[in-house]
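One protein chain is absent from this view; the other protein chains keep their places.
We just call them A and B in the order they show up, numbering each chain from 1.
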Amino acid sequence: MSARPTILLTATAAAVLVFLQLPVIVVALSSFTETSYLTFPPQGFTLRWFGSVLTDPDWLSAIGFSLGLALLATLTSMVLGTAAAYAISRRLLPGSDAIASFLMAPLVFPAVVIGVALLQFYAHLGWRGNFFALVASHVVLTSPYVVRACLSSLAGVGTDLEEAAGTLGAGGFTAFRLVTLPLLKPGLVAGGFFSFITSLDNVPVTIFLLGPGQSTLPVKIFTAIDQGGVDPGLAAISTILILLTGAALAIAERWVGFSRFV
Amino acid sequence: MARLELEQLRKSYGQVDVVDGVSLAIEEGELVSLLGPSGCGKTTILRMIAGLLEPSGGCIRVAGEDITRTPVARRDIGLVFQSYALFPHMTVFENVAFGLRRRGVRGGSLTTRVEEALGMVQLAHLADRFPRQLSGGQQQRVALARAIAPRPRLLLFDEPLSNLDAQLRDRMQIELKQLQKELGITSVFVTHDQSEAMSISDRICILAQGRIQQFSSPEAIYRDPANAFVATFIGRSNRYAGPLRDGSIAIGGGLALPVRPGEAAQGTEVEAVIRHEDIGVLPAGADGGLHGRVRLRSFIGSRVQYVADLAPGVEIVAEVDAAGPSGGFEPGQEVALKIDMDRAFVAPVAAGAGA
Partner (left out) sequence: MSGPFKGVGLASPLLLVLLGLFLAPVLLMLPQSLHEYIPGTGTSEAWTLQNYTRLLTDDYYREIIGRTLWMGSLVTFLCFLLGYPLAYFMARTTPAWRAAATLLVIFPLFLNLVVRSFGWITLLANRGVVNNLLMDIGLIDSPIKMLFNMTGLVIGLTHIYLPFMVLMLLTAIQNVPRDVEQAAATLAASKLRIFFTITLPLTAPGILAGSILVFVLTISALVTPRLLGGPAYKVMATLIYDEFMQKLDWPSGTSFAFILTAITLLIIWGAGRVARKWSGGLA
């Protein structure tokens, strides 16, 4: 039995990988078209659409809003998620497995249901349009990624390391800071990256909670397409997102070898 | 460097007493092994001394100071883990420096003391490596250097050599004992390996079911076991039980083993534990021996081990010098087995705890 894949298998795998990149390629290329309507293959080459999107205050404010939201939600998730994952992993409280399942539940729970539930909840409390309430709702969606990555990292950091630190004179938090935290870094970076992308990507919860005049980048693109406007400007803004995602992925991979945590 | 005292130390989980009232005193600079089968409570005791487990009762004193409730970080101990527990994200140097930094050692004296500790384990040249770049034996030495670098009052070893191969283990035992004597740090060494305990310890504390069975020098434990458990646990032995009649134990097959007078009352059930090397193997018919037939012969280096049948269903194992006159019997051969009953352990059955 040979260990190498056959030609047929390799060809199939390659075809599926191409299928996965297809919409990305099409969007990226069509953003350079000189026509005012979207066409593929693109006609000519221009950076005009990038210019017009990046000077449009509406788009810029949506980008800023999205980045701020994702950053705050991610930082919060990392702090709360690491603490919770630590408690679960070290079995510091009863029912750790049940708690872990509960903390992961938003990964498979229908997002649109969380969206409408929070819509009613926030409407009742008058929190709709409140930026910090929106951040908190994103923490619900993003923290499971941090918890999951931290749990998998912590499983590889034996309790004996903290005990060793203890016998050498580093108690409690000092041991965590000097020993556990550095060893958690890859998991934390991966979890944080997932968290950031998830927040930046979210529509089904965000769209219900935005106040008048507020918009995140994906909600703005979504609304624009939903209302029929498919134009090269949208392709340009999408291409910017593609490039940013690709760059972030490459950095995260180089930094912590992050594909281990997927 | 201090005397360590345990007083009525207890640890229970629910109804189960894992450590059940252990009291012992370890003198300054002494190396004591806690030896026993798995589940005897030896690691639990060590972890309580270290402060990694809270005792259910009793007290721990170092140099007269009660440290029972002192947090682990302030106990001034060094612990060598079975897993070594080296910090994988730090170099060898940083690993060894860790405990010194926590005690406020900085700058030049930090470097000097780390190098000194690494020198003691012959690893000064590997200071810049990471633990994953070292062999198991080297990691073991780093763990040792890390524990001794701060010169703690107490050194604790949790089966530190059990992950090494046999040859390396033998060498490390010698080095470790030498180092401990040089430093003069009071040490507790947990192991389940009796030969390791024998070779390394000043005194051995044998534990079973959470209680001390015997606490003496290796020689005393070997030559004068306190009870049947210790007698069987230490060394390799034959064990026979039967009623005591006319100064002999009837062990079945019409055989009787004479015992010293006064060992037990007439008619009681007694057992005799006889070490393999306390049995002489002589040509058949020799004076004062039991008649037997060799069934198996195994050559084990300088020694030869015989398994012989004394009677149907009664067998005996004897070990003799391979180079001596008794080294050459073959399976099937008739022999006389001379048992040195003066060296045997004899006691009424069930009198010994924990067996």
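Just a few scattered comments:
Note that in this section contacts are C-beta pairs under 8 Å (C-beta built on N, C-alpha and C of every residue); 3 or more make two chains touch, one makes a residue touch a chain.
For clarity, every value in this text was computed on a predicted model and none was experimentally measured.
Within the entire complex, contacts from the absent chain reach the displayed chains A. Only one of A:V112, A:A155 or A:I251 touches the chain withheld from this view, namely A:V112.
When the omitted chain is restored, the residue from A:L54, A:L67 or A:L80 that touches it is A:L80.
Chain A meets the missing chain through residues 1, 3-5, 9-10, 12-13, 16-17, 19-24, 26-27, 30, 38, 40, 80-81, 83-84, 86-88, 90-94, 99, 102-103, 105-106, 108-114, 116-121, 136-137, 139-140, 143, 147, 197, 200-201, 203-204, 207-208, 217-218, 221-222, 225-226, 230, 234-235, 238, 241-242, 245-246, 248-249, 253, 259, 262.
The definition used in the following text is that only the chains that are shown with their structure count from here on.
Remark: chain A and chain B have CA centroids separated by 55 Å (rounded to whole angstrom).
Residue ranges of chain B in contact with chain A, taken from their complex: 50-52, 71-79, 81, 83, 85-89, 98-99, 102-103, 146-147, 150, 156. Chain A meets chain B in the complex at residues 158, 160-161, 163-172, 174-175, 178-179, 182-183.
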